[in-house]
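The complex appears here without one of its protein chains, the remainder shown in place.
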Amino acid sequence: MAEDQRIHISHESDIVAARRASREVAASLGFSSGELAVIATAISEIARNIVVYAKRGEISLELVEKNGRRGIRVIAMDNGPGIRDVQLAMRDGYSTSRGLGLGLPGAQRLMDEFEISSQVERGTTITMIKWGR
Amino acid sequence: MNVHVPILKLGEVLIVTVQAALTDAQLIDLRTELADRVGRFRSKGVVLDVSLLDVLDSFASRTLSDIAKVARLRGARAIIVGIQPEAAFAMVQLGLTLEGIDTAVDLDEAMEILGSSQVRGRG
Partner (left out) sequence: MSVTDPNTAPQTLRDHPGMKDFFSTYEQRVETLNAGLMVTVGRLPSLDALVRRMTPEALAENNRLSMDNMRKAIVHGDWAPLLERQRSDGATYAAMGIPFREWFDLVAAFQSSLIPFLVADYGGKDAVRLGHALTAMNAYVNAAMNNIAEEYLKTKERIIAQQQHAIHELSTPVLKLRDRLLLVPLVGILDTQRARQMTEQLLSAIRDNRAKVVVIDITGVPAVDSKVANHLFQTAAAARLMGAQAVITGLSADVAQALVALGIDVGRLTTIGDLQGGLEEAQRMLGYRVVAVEA
């Protein structure tokens, strides 16, 4: 039975650790290997943001349940500089491939539920959920 | 310069097998090292084998593109091989299509392409 996990993010090697942890936690949810890669990719984007912009933060992975469906909930928290214009950051998914932007719209596309709250100089919290079968 | 990623020279082709969890610094080193060797050996082709990577996020995708472009600037044709089904699946959902970069299913295929193609003016 997978346990919830908490990964401290401060170095880029933690990005890989977070991806690996997501596979462990999501393993019991019946995801296809493609879906597991999707979750790991979304986490990779978010974790990298923490390393690059906030320098340190934390990602928690939990199993959740709603209306008989189980899923994995990812909460990424940091006390970094925050995002001045969240709306702008969430616009235009293709900014990731050109190296602009924070990869947030991409992560949103990958996951089923996505919430972000951010305050300048206070930090950012992102909550995302992917539902299984 | 100490590059942790092995670069194999097979005739006029340089082959790089990208290991999982390369650091940013190592990837930049790789780009520099490849650019140098392509020039030095006047390589016709560069094959980037990513079959060991389970996930290709926007950073990895950008870096691979950069490496391919740098190789091309030095006169070599770059081909990315071995993107795994799961990685490809996630990449397109993220909008990463590696537009303009050649791909092949594996090393054999890439070598076939490089062997039969006219390299001058091709990318």
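The first chain written gets the first letter, and so on, giving A and B; residue counts start at 1 in each chain.
Here is the rule we go by: a contact is a pair of C-beta atoms (placed from the backbone, for glycine too) under 8 Å apart; a residue touches a chain by one contact, two chains touch by 3 or more.
Just so it is clear, the structure is predicted and the values come from calculations on it, not from any experiment.
The complex has one chain that is not drawn here; which of the drawn chains does it touch?
Visible chains that the missing one touches: A, B.
Which residue among B:11, B:39 or B:85 touches the omitted chain?
Residue touching the absent chain, from the options given: B:85.
Which parts of subunit B are in contact with the chain that was left out?
Against the left-out chain, subunit B lists 81, 83-89, 91-93, 97-98, 103-106, 108-109.
If the missing chain were put back, which residues of subunit A would it touch?
Residues in contact with the chain left out: 30, 32-34, 64-66, 68, 133.
Everything below uses one rule, namely that only the chains that are shown with their structure count from here on.
How about subunit A: which of its residues touch subunit B in the complex?
Its residues touching subunit B are 12-13, 16, 19, 33-34, 36-38, 40-41, 44-45, 48, 93-94, 96-97, 99, 103, 106, 109-110.
Show me the residue ranges of subunit B that touch subunit A in the complex, using the header's touch definition.
Result: residues 20-21, 23-24, 54-59, 61-62, 84-87, 89-91, 93-97, 99 of subunit B touch subunit A.
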